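The complex appears here minus one protein chain, its other protein chains still in place.
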Amino acid sequence: MEKSTKDIIQELESKDYEYGFVTDIETDIIARGLSEEVVRLISQKKGEPEWMLERRLKAYRHWLTLEHPKWAHLDIPEIDFQDVIYYAAPKQKKQLNSMDEVDPELKRTFDKLGIPLEEQMALAGVAVDAVMDSVSVKTTFRDTLAEKGIIFCSISEAIKEHPELIKKYLGSVVPYTDNFYAALNAAVFSDGSFCYIPKGVRCPMELSTYFRINAEGTGQFERTLIVADEGSYVSYLEGCTAPRRDENQLHAAVVEIVVEKDADVKYSTVQNWYPGDKDGKGGIYNFVTKRGICREGAHLSWTQVETGSAITWKYPSCVLAGDNSSGEFYSVAMTNNFQQADTGTKMIHIGKNTRSRIVSKGISAGRSQNAYRGLVRVAKGAENARNYSQCDSLLIGDKCGAHTFPVIDSYNPTAVLEHEATTSKISEEQLFYCNQRGISTEDAVGLIVNGYAREVLAKLPMEFAVEAQKLLSLSLEGSVG
Amino acid sequence: MLKVENLHATVGDKEILKGINLTVKAGEVHAIMGPNGSGKSTLASVLAGNEKFTVTEGKVEFEGENLLDLNIEERSRKGLFLGFQYPVEIPGVTMANFMKLAVNEQRKSRGLEPLTAGEYLKLMKEKSAIVELDSKLTSRAVNEGFSGGEKKKNEIFQMAMLNPKLAILDETDSGLDIDALRIVATGVTRLKTPENATVVITHYQRLLDYIVPDYVHVLYKGRIIYTGDKTLALKLEKEGYDWLINDYKEE
Partner (left out) sequence: MVVKRIEELISAKTIPASGRLTSGGWTFGEGSGYDVVVESGQEAVLLIADNANLGDLNIDVARGATLRILNIIHDHSAMNIAVAVAEDAQCMMTQVVVSASDTRVVASLMERGARFELGGVFVLTDDDQASVTVDVNHIASDCQSHTSVKGVAAGKSHGSFSGLVYVAPDAQRTDSVQSSRNITMGEAHIETLPQLEIYADDVKCSHGATVGQMDSDAILYMRQRGLSLADAKRLQIEGFVDDVVLHSVIAGSEEVLAELLAEKLNRL
């Protein structure tokens, strides 16, 4: 007889989170808790200049005045910020000169994650900055990139080696005063990636940051800053995983992108942090601020596939400051079991003739809650602004929730703004049709979900798209209804 | 090939099939006709394994196996094909990808290697010619935005791709203009071999001008009440079902 839905659910629930292993590697960890001393200690461990420490302390003091925000459609347990370890770094020799010097255990970790740090990436033409716990462990292809004047390194190196760029751009898009987690991040961030594309340069390869939380009890607070100077182009990829643990771990990153005149930046994320088990135990709290500013004629495109984390809370946004600039947001957010996601985007139209497009595909299964939250704002001077938003929800099973909270706010009468949203489920008819053609229910659900998300997946770079498709099918974990 | 004995099936509390007996041998074409609501589509659905219906009594043997023990996809992979009356739309899933998975799942179940991309493309090209299917349709999402005629052609195209032993075509002629009807029917005829069999469910005799049946069965109130040869269809077309139904009532 037909495998019952229940059987499939049980079978799938027993599927493990593939990246849930822990690497046994020596780690330099500081004590739990947060204070001015901790902020100073982090800065000291990074060997930062005084001005950077001052910035951190300023952010920390501001953070103390803030309260944890409550507006999201999320049920967040009280977080004890004194119970988090704010700095953990794999111990290693000071400066790596070649790949051979990387701890072999560390190398194996990234191999296991499908992120080989050297040869294979050369074939794929991707330069990788790998961040384990709080520290950037290896940035590949620096020399190749340097020939074109492209800077791609960890942010801690950038602070030391390119202080003029850091001083100019860090915090210029997401100031520490922006929100609770932006302030926290500005105070305690330990590493992240920095990338600068000079005027008129088209980055010859995809740049990629791979984030990995390994140590127990740690929070990860990385900071990414991308500056695309006039007329340049870069495509940037971000991936993340974490071991399975029963505790919740905090990830509060900030990504800032500066897209100068006529530059073009494409930022793609496949987020696969550990989502917790099928009973909702453990998992990463993923509270991220991502924002880019577009100058005249610039273009910024965000693409995200969100399948991991116990709680996801992020809104990659575009500030369309320059005339004729444009922003895009393509998102697939899938939640299963007890996962919660509140994600979306903000498109702030300030310049004239600015364009934005939003395509959001939510998929809720199990007992999860999945919300799209968006803002399209047209400022007074933003003549002829255009936005199109499409926000769809797919529900799998009757215990989950799908929510849509868009805000459209126009101060300029020449704006043309459109928002559409639909809600659907996988129909019995579709499953029967696929079964009749010899396709199993599991495969059919994977097929239908990937079909539903196709418009977004098509925006991902090739090597990411394949991974994302697999993830979507995998993350369904027994949600067939 | 197919042996149905005393098949009863219900949906909810309602019994729709009340003891169907039907034997189909390789090389044969059967037509099942009957007034609306007689259970024709239900019979097709039950044979395909649609879980909406519950089989309460009877046996179905397909290629020497108990068909009722198999789930929907196993039946399909064994060579049972259902041409749907209303093919469902599956947004975002391209026809080409969909069929590739279906063909390879079938091959896997038979211990064959999956087709390479090149072999698959060649097969697709060859089979789409049978129903004059526009090759552009295969790059579109399954049935999405297809016209009525395209949907039906697409069903026969899939039949050609999966090369079934037994094809059950549920009202494949409904909603077709005469050209599309000719193309669909010719396609079915071209796929006919001495090794396979076809069951055509239809309202109208016109399809049977193209697909000539060896047997014509009349289904009424969940039972096959009369079986004849192809002349029966012509008679039904002229005289309707009343004469049969009246006979049946007297029984």
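First chain written, first letter: the chains are A and B, and each begins at residue 1.
Everything that follows uses one rule, which is that a contact is a pair of C-beta atoms (placed from the backbone, for glycine too) under 8 Å apart; a residue touches a chain by one contact, two chains touch by 3 or more.
Please read these numbers as outputs of a predicted model, since none were measured by experiment.
Student: Who does the absent chain touch among those shown?
Tutor: Within the full complex, the chain left out of view touches A.
Student: Taking the entire complex into account, which one of A:Leu74, A:Ala421 or A:Leu474 touches the absent chain?
Tutor: A:Ala421
Student: Using the touch definition from the top, which of A:Leu145, A:Ile396 or A:Leu472 touches the missing chain?
Tutor: Here the residue in touch with the unshown chain is A:Ile396.
Student: So which bits of subunit A touch the chain we can't see?
Tutor: Residues in contact with the chain left out: 73, 378, 380, 393, 395-425, 481.
The rule we apply is simple: only the chains that are shown with their structure count from here on.
Student: Could you grab the centroid distance between subunit A and subunit B? Build each centroid from C-alpha atoms only and quote it in angstrom.
Tutor: Between these chains, centre-to-centre, one finds 48 Å.
Student: Help me check something: in the complex, which residues belonging to subunit B touch subunit A?
Tutor: So the residues of subunit B in touch with subunit A come to 48-52, 69-73, 75-77, 81-82, 84, 87-88, 90-94, 97-99, 101-102, 105-106, 109, 141-142, 158, 162.
Student: Using the touch rule from the top, collect the residues of subunit A that touch subunit B in their complex.
Tutor: Of all residues in subunit A, those touching subunit B are 1-3, 427-430, 432-441, 443, 447-448, 450-455.
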